[in-house]
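One protein chain omitted, others in place.
Labels for the chains are A, B and C, by order of writing; each one numbers its residues from 1.
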Amino acid sequence: MDFDWSPEEIAFREEVREFIAREMTEEVEGSIFIDTPPRIEFVTKMGKLGWLGMGFPEKYGGSPNPFPLAQFILNSELDRSGAPIIGKNVGTIASTIFNVASEEMKMEFLPMIFRNEGQWAITYTEPNAGTDLGSMQCRAIDKGDHFEVTGMKHYITSAHFCRWHWMALRTDPDAPKHKGISIFIVDHDSPGLSLSRMDTIGREGTTHRTNQVFFDKMKIPRARLVGELNKGFYYMMQALDYERFAILSFASRVRRFDHIVDWYKNVDFEGERPSDDPNTRRSLARMAARVEVGTMLERMAICKAQYEVPAVEAAMNKAWGASIGDEFAQLSLDLMGPFGGLWGGEHSPFEGGLADEYLMAGHARVAAGGVDTSKAIIARRLLGLPNALDKPKLPQR
Amino acid sequence: MDFDWSPEEIAFREEVREFIAREMTEEVEGSIFIDTPPRIEFVTKMGKLGWLGMGFPEKYGGSPNPFPLAQFILNSELDRSGAPIIGKNVGTIASTIFNVASEEMKMEFLPMIFRNEGQWAITYTEPNAGTDLGSMQCRAIDKGDHFEVTGMKHYITSAHFCRWHWMALRTDPDAPKHKGISIFIVDHDSPGLSLSRMDTIGREGTTHRTNQVFFDKMKIPRARLVGELNKGFYYMMQALDYERFAILSFASRVRRFDHIVDWYKNVDFEGERPSDDPNTRRSLARMAARVEVGTMLERMAICKAQYEVPAVEAAMNKAWGASIGDEFAQLSLDLMGPFGGLWGGEHSPFEGGLADEYLMAGHARVAAGGVDTSKAIIARRLLGLPNALDKPKLPQR
Amino acid sequence: MDIKLTEDQTQLQDIASKFMDNHCTFDFVRKMEKDEGFGFCPDMWKQFADMGWLGIIVPEEFGGMGMSTLDMVVLVREMGRHLCPSPYLFTSVLAADVIAQAGTRKQKAALLPEIVSGKTIYAFAYQEYSRFFKPEHIKLQAKRDGDNFILNGTKLFVEFAEGADTIVVAARTGKANSQSGLTLFLVDRNSTGISIKHMPTMSRDRHYQIDFNNVEIPTSARLGKQSKGWEALEPSLHKTVIAFCAYTNGAGFEMHGYATKYASERVQFGRPIGQMQTIQGYLAQMIMELYGADMLTMFSAFQIDKARHTRGYVAKAKAFSAETVGHVMDVSSQIFGGMGYMEEQDTTLFLRRGKQYQLALGGTEYWEDVIAEEIIDREPVVLT
Partner (left out) sequence: MDIKLTEDQTQLQDIASKFMDNHCTFDFVRKMEKDEGFGFCPDMWKQFADMGWLGIIVPEEFGGMGMSTLDMVVLVREMGRHLCPSPYLFTSVLAADVIAQAGTRKQKAALLPEIVSGKTIYAFAYQEYSRFFKPEHIKLQAKRDGDNFILNGTKLFVEFAEGADTIVVAARTGKANSQSGLTLFLVDRNSTGISIKHMPTMSRDRHYQIDFNNVEIPTSARLGKQSKGWEALEPSLHKTVIAFCAYTNGAGFEMHGYATKYASERVQFGRPIGQMQTIQGYLAQMIMELYGADMLTMFSAFQIDKARHTRGYVAKAKAFSAETVGHVMDVSSQIFGGMGYMEEQDTTLFLRRGKQYQLALGGTEYWEDVIAEEIIDREPVVLT
């Protein structure tokens, strides 16, 4: 057992930190909820350093992986500093293309992703298919050399600035629902594709835009089918295990918690110092232990990741991280008295940022399958219990 | 809206209090977990005052009900003082006999119950039929003038001192499981009936004895069938709504909480007074509000009970009461530091009584269907949601 | 004992419910959030007056309806169900009550009818720069200067201050850092030296910081005895807090209803999500909490009407209602999944209010301290 980073891991971390110190600007940091040109440019610079294609063959634009945990260290440092992390483009799209797509498709798209040319949207969810992705109904009708799509998707987060959609569509309406879905790469400029804006809750200028995406007889060339027809659901699920792990670095939560502790240490309510108040102290202490547990579960996941995809550990990370995020978004406001209700202005700690976090904290509990889904994954895959949503399954005697 | 007791309610409460002050001895109070001769005698005295048969016709040994809430007031005062409450004998057995049994059976058993002659056991549960009573398998085979029983029941709490069993048995193994159960009154002295002791967790002398009850070709005369054949499950369920309400007076919890607060007010750890400690104060305050909510939910149930059986309110009482009981059994020990682990002796608060309560607090959460079952009742009956244990039920469009 | 509403209360509730259904729609609430006026609707205020609501607890001799706290609470709960934005609580509960209790005969005769008619709108300036809600923390100074008092200091979280005519100000005239030594004043909102600044909140309602810079007010503006302000204020404050509990409980019930409806209609994995045990558990837990909060609130109102010692009950009602409204808005939003966090979704109006309501008028922490004082430091009061 060795909890310390190796010298080469430390060296790489220093390299990342230096990059961040050099390239990070307020515009990059100040827009967690929106992808902006400065953020995209920042990622492109990482691409130039070979950090996006780490571990992929050089012929696809990849670069050697210095060691197994490099990508985690990179993401963790990015997350800690509020920079954009290496997320879905590499974790979901590039990985799936590399694993299942044709040589042609690999050559066309992987180098582009690793250079950060052209943004991507993950276009899965529909009004009746959220957590239950297998229920998606939006159809791609096989017309021989192309597929034709009429219908809609919603909650598509990067659609308003993307170049490509990584899209799941129903290709066989008669098959069992998990066996009739396929993945396509769809050009955002395709005729027949249109958008309608949906915003998350928040102050003006800080909200996260998502989109409804409408298709009216949109054509997708057959060459843009990813991997095999009707295997899409399995590709999605495989990617999800990895994504749950890759996207959920705990570092930003630790950083936010540290900021909150700092605030309570330094604020002075005309003589009343919260950091002298036994209840405030106890509450922060309790939360500190729970935040630390998050870093520990994350360590567990990354150590496992050196050997295999840490599906169960990633589910724990997700469940614990989202629960803790909610708990401390709540707690940090609760300890502030009426100031916790403020959403900006002179007396609002962090200029309303904590309120924003509070408002979206519940969202983290339900997003990407949600805490309850993660617990169900733990129950099934780690504890070996039958799926609660299946028919009753009597134990084998 | 009138939250005050009426003058006649207050007068009756005074009468009950005087009775308790007069008749209550240490032996009656000191044995909450065991039914003893002094406790039985105490109940018999209440029978003489007509308090057991309140609301039942005089020809069955009943007495006029002074007003709708009389029984609640009686139970609440008894519970508050640690005396035995009017529970299953009246709430489940007498009520069911009165509602469904033959005139002969009423004449034979009701007066006996109202005089507290002969104790009763509720003999329902089996190893494979706990919460899920419909799954009971112990069979009563119809032999014409009698039924024959071979099999067993367990967790039968009063079996070792009872005169009669109020017993549910399967009478039709081929019918759907809820439609093949009947209720019988079984003489404890029946040949073929035997007992084996099971004790709950606890210090010597304070444990609650329950029993396994075995039947070997035991005969039950046909005349002892209660109501109609194969209607037993419905009788049991009807009685449960009432029982949940009747048995769960919140008064004893309030009393215990008050005792705990008193202890914290008066204890002195060589100069450290917990009641000066901000965290202890806050914890007790928080618990006080939650205990008060219990008294409020109880008020809601008893007000409803003046008009109908408060099934949903009783489920709330049960769920809240058991959860709160657990919470404060935990809290009261948590605040004591290592002294919370003591189970008697000089330094043990309440001579180990709090530890006993802690150990059985979880039991209250799972007993009589449990907190989760109560929540399911609330979800179905109050919120109109479909049973989670049924097949998926799509909404009507 | 009976918790059924009286016929009159049922009627009041029905009228209020219908009025709110018609006039206080989600569109209306959103409009008021973005309103360039004062964040409430003067026409609606006029209608409140016409229905007699503004004087609901004002004694009949001053033109009011002379109804009970319990009646008022039934009405306010309906306002809460619809998130109705209005200066009702501080005008028709706090100001009306404290004037009726502490005002001189002359003040009552002059001021109460103007509350009833809707002519005067009040705001309440109490909270200062403190996490807590204690009278000890009030520092705003009122200094006697001949026939005047001069006010200097800052108040925070004064709701609807900009739309109000008169501000009830709790100021210090005596010993610092103490419950005693406070005096109440009725200050004209347009007095020289007052400057008002908006404080943005999650619910996009109208809270303000008021800076008092040598504000001169006549001694006749004093309400109640000098340096006995807390004694005058506390009972009215309790009544206001209980009304606020009713408001937040109403909002909680409404949100819970939306979540229950959604759960019974939203199908995932071949069944309504409301058929899943975890969702049922969330909804059942929340409805218990709401009933508990509601009963505690009603019970406190009843005890207030009986003029009994109710500080402990008020504190329990507020602490528990606060926790409940925060919890219900949070968990109910989660039941809606991602949709619960989209601006266009009407339930976000409730989510944005949950935590703010929880922390308003003294957060859980403050009221838990009060409960502790009541259960630990004073002898128990036996209620019948």
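Just so it is clear, a residue touches a chain if its C-beta (ideal position, glycine included) is under 8 Å from a C-beta of that chain, and two chains touch if they have at least 3 such contacts.
As the structure is a computational prediction, the values presented were derived from the model and not from experiment.
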item	value
Option from B:R163, B:K265 or B:H363 whose C-beta touches the chain left out	B:H363
Full-complex contact with the absent chain, from A:I40, A:M107, A:L229 or A:M300	A:M300
Residue touching the undisplayed chain, where the options are B:I20, B:C138, B:M236 or B:A355	B:A355
Candidate in contact with the missing chain, chosen from B:D172, B:D187 or B:D372	B:D372
Contact footprint on subunit A, counting only the chain that is left out	1-6, 9-10, 69, 258, 261, 264-265, 275, 281-282, 284-286, 288-290, 292-294, 296-297, 299-300, 302-303, 306, 316, 319-320, 372, 374-376, 378-379, 382-388, 390, 392-395
Touching residues (missing chain, whole complex) on subunit C	276-278, 281
Touching residues (missing chain, whole complex) on subunit B	125, 128, 130-132, 135, 155, 198-203, 207, 210, 269-270, 272, 274, 279, 326, 330, 333-348, 352, 355, 358-363, 365-367, 370, 372, 388-389
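Operating definition for what follows: only the chains that are shown with their structure count from here on.
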item	value
Rounded Å distance between subunit B and subunit C, as computed from the means of their C-alpha atoms	41
Overlap residues in subunit B, where contacts from two or more other chains coincide	282
In subunit C, residues with contacts to at least two other chains	267, 269-271, 276-277, 365
